[in-house]
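With one protein chain held back, the other chains of the complex are shown just where they sit.
Right, subunit A next:
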Amino acid sequence: MEISHRADDSCQNRFALPVDSEHKSTEFRLFSVAAPHMRAFHLSWISFFACFVSTFAAPPLLPIIRDDLNLTSTDIGNAGIAAVAGAVFARVAMGSACDLFGPRLASALLTLITAPAVYCSSVASSPMSFLLVRFFTGFSLATFVSTQFWMSSLFSSRVVGTANGLAGGWGNLGGGATQLIMPIVFSLIQHMGATSFTAWRIAFFIPALFQTLSAYAIFFLGQDLPDGNYSQLHKSGDKHKDKFLKVFYHAFTNYRGWILALTYGYCFGVELTVDNIIAQYFYDRFNVDLHTAGMIAASFGLANLFSRPGGGILSDFVSKKFGMRGRLWTLWIVQTLGGVFCILLGQVGSLGVSVAVMLIFSVFVQAACGLTFGVVPFVSRRSLGFVSGMTGGGGNVGAVLTQVIFFRGSRYSTEDGITLMGVMIICCTSAIALIYFPQWGGMFCGPSSKGTTEQDYYLSEWTSAEKEQDFHSSSLKFSENSLNERGKRVRSAPTPAEGTPTTNA
């Protein structure tokens, strides 16, 4: 026992932040860049921010681009759908890439491989080429999965909601920032003498270069896990290299992942849809000019600065008292309220009230995104990446669906589309009531009377043959560390120690 204590102390000294048995940080210090935990946080949110800037760089410049490329409303709608459709499968693929190669390589690879699509946006010359560059650029939104996976690997359950919320929220900020950045960059280039049809093309080099540089930063400065990178840990035998089919099977057969994928489509998916349509909505309905429409559109995305992280922090906060049940209830309440404000947004006819309702709507819908990823890390330990990818992909499916049903062609006016989208949010969010964890309970039921523990739940993903070879060690540690999700019941419920055979040093 003495030996293992000394080993733990030396491990603790290695890290700048306090860590648990998995060497995950138990604290979140925003203004630190200490390796590996906080440095990974800053690298992941910055690169995700860059990808969001690139993906939504076109919408604020559409009034110029649509004239240069002779686009119709249908062309613009299709390109907007393409921009979010690509990431549906890319996010799922990213999930398995993270499980197999680690988030550092997965995100650096994706960020770099989509940079050419952003460079080539400058040479788009027809509706089809415009659609294609938006489609391939949109793949970069899959870096969302690697940020969530990376945060879930480096931060303990006490702060994982906060870490996920901040990384995701500050990345999403890119969708708002780009509505300000691109028009400013465009004006600057125009002032330097370029015609408008050349200036927008040059402007696209800014997000492209930003994306390229962030990929380099991740590769050279990042680290997958507190103890090292996947490739090193696989070779030294410290980390078991899991099989794709096993990871896929355990994610695919976990119904909770599917429900979260659906509900995420109606918070994050809605957010993506609004990023695509809101500038034109204010420009056309309220007759504001391009700059004003851009600023209003930007404020929707910029609310992510505090609203999504707020959702994550709220998730961790309610979990202290009410555990997982608290996380689920809060998610349902906040997302349903988001739907209510969406219905209102489509109904109001005056500019000032419309902007105010839009801001309130943005806070609720983005907080719901943060709350969702307070639940996702607990759905599966073995297939964490795949479940994150499925949920993330579900977000994009929601964006595709809402744009196809409500914002393409002229079946509904934009304001009617927004109202109907709000109704759909409320209906789909009710699925959260179906999520049930036997060890913690669900919205309407308490934990299982059979006394299922965290260990039973997480170790059920491994066969006894795999357990004999000790492949399940990280799941074992995770189940111990997730006892917090019982809320205030921690002492009264059965604990893993009662059933686990003790190993002697």
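Going forward, a contact is a pair of C-beta atoms (placed from the backbone, for glycine too) under 8 Å apart; a residue touches a chain by one contact, two chains touch by 3 or more; residues count from 1.
In this section, contacts and distances are computed from a predicted model.
A single chain of the complex does not appear, and UniProt lists its protein name as "High-affinity nitrate transporter", one of "High-affinity nitrate transporter", "DNA replication complex GINS protein PSF2", "Prolactin receptor" or "Queuine tRNA-ribosyltransferase catalytic subunit 1". Per the touch definition above, the residue from A:33, A:132, A:202 or A:333 contacting the chain not shown is A:202. Considering A:21, A:287, A:430 or A:463, the position touching the chain not shown turns out to be A:287 (whole complex).
When you scan A:66, A:327, A:382 or A:486 for touch with the missing chain, the hit is A:66. Checked against the full complex, the candidates A:32, A:231 or A:292 give a single residue touching the omitted chain, namely A:231.
Panel shows subunit A; residues 63, 66-68, 70, 72-74, 105, 108-109, 112-113, 115-116, 119-120, 122-123, 125, 195-202, 205, 208-209, 212, 215-216, 219, 229, 231-232, 234-237, 284, 287 of it touch the chain omitted from the view.
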